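Up next is chain A:
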Amino acid sequence: MELGTLRKIVLRFLFLPIAISMAPAVSAQTFITVASTTSTEQSGLFRHILPRFKRKTGIEVRVVALGTGQALDMGRRGDADVVFVHAKSAEEKFVAEGHGVKRLPVMYNDFVLIGPKADPAKIAGSKDTLEALRRIRAAAAPFVSRGDRSGTHSAELALWKQAGIDPATNKGPWYRDTGQGMGPALNSASSMNAYILSDRGTWISFKNRGNLTILVAGDRRLFNQYGVILVNPAKHKHVKKEPGQAFIDWLVSPEGQKAIAEYSIGGERLFFPNAGQEGA
Partner candidate 1 sequence: MLPLVLNAVCYAVNGRAIIERVSVEIGAGPRTIILGPNGAGKSVLMRMCHGLLQPSAGKITWHGGNGNRRGRQSMVFQRPVMLRRSALANVVYGLKLAGFAARECNLRARDVLEAVGLERQADRPARTLSGGEQQRLALARAWALGPEVLFLDEPTANLDPGSTRDVESIIAAIHATGTKIIMSTHNLGQARRLGDEILFLSQGKLVERAPVDAFFKKPATVEAAAFLKEELPWN
Partner candidate 2 sequence: MNDLTLAFGEAFALISGLDARLIEIVVLSLQVSVMAVAIAAIVGLPLGALFAVAHFRGRQAVIVLLNALMGLPPVVVGLSVYLLLSRAGPLGPLGILFTPTAMIIAQVILITPIIAALSRQSIEDAWHEYEEQLRSLGANRLRASVTLLWDTRFSLVTILLAGFGRAAAEVGAVMIVGGNIDGVTRVMTTAIALETSKGDLPLALGLGIILVGLVLTLNAAANLIKEAALRRYG
């Protein structure tokens, strides 16, 4: 190989990554790191609303999508500026422990109980989630759980508890704890023809449905509330508190709330803005 060509290639590949990663340090463009959940990112919401925020403020939002547990952990370590998840009690604990400044409700989406069209537990069309869960247990019908400390998983466990059932002691051949994200868990449920609790957003984008369909929805118990928190700059000096606060302010502002409401897939709305709602 000609030395000249070699040199050109080396320079091109050597400098660009350096330039890219230097960008945070030297560019005039600000960015914040937001820890959120995989289900939120996979719903496509961020692709829809973040460009609007950037156009307005010039601030780039970098979303790292993990499970709720991991996202809050990121906040505790100071690796994120803002945390945006859907696990109210965990969020309130986060603030109480001093890791976050204040929790504000932003929006909610809902969970749906999905299962095979054949529906061995006979729960289709019910508006009572707890009763549906009891019937699934009675029929010992296969049920897939995420088992990954995520918001969805916490919500699922809370529902079982309310129904008076302890899945841990009931772990038999019917309750399957997979330790996966929402998409892979749906894949598993599809191949097992099992029941599963999913957020509506992931379900709408999910393309590998097999024999599954929505069986129970609309029960208030299935509403999934999102909250946003600024990571405490007192604990972590480097937190970008002005741009971070700007993002939070925008999310709960009429403009941000409108952007959230306008997001839809196949004509269906996924998220319902409710900033400022009492007790949310």
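Everything that follows uses one rule, which is that a contact is a pair of C-beta atoms (placed from the backbone, for glycine too) under 8 Å apart; a residue touches a chain by one contact, two chains touch by 3 or more; residues count from 1.
Basis for inclusion: all candidates are chains of the complex that A comes from, given by their letters.
Just so you know, these numbers come straight off a predicted model, no measurement behind them.
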Touching candidate for chain A, same complex, options 1 or 2:
2
Spell out the part of chain A that touches candidate 2 in their complex, as residue ranges.
1, 10, 13-14, 16-18, 20-21, 24-25, 33, 38, 41-42, 46-47, 62-65, 76-79, 181-184, 186-187, 202, 205-208, 236, 238
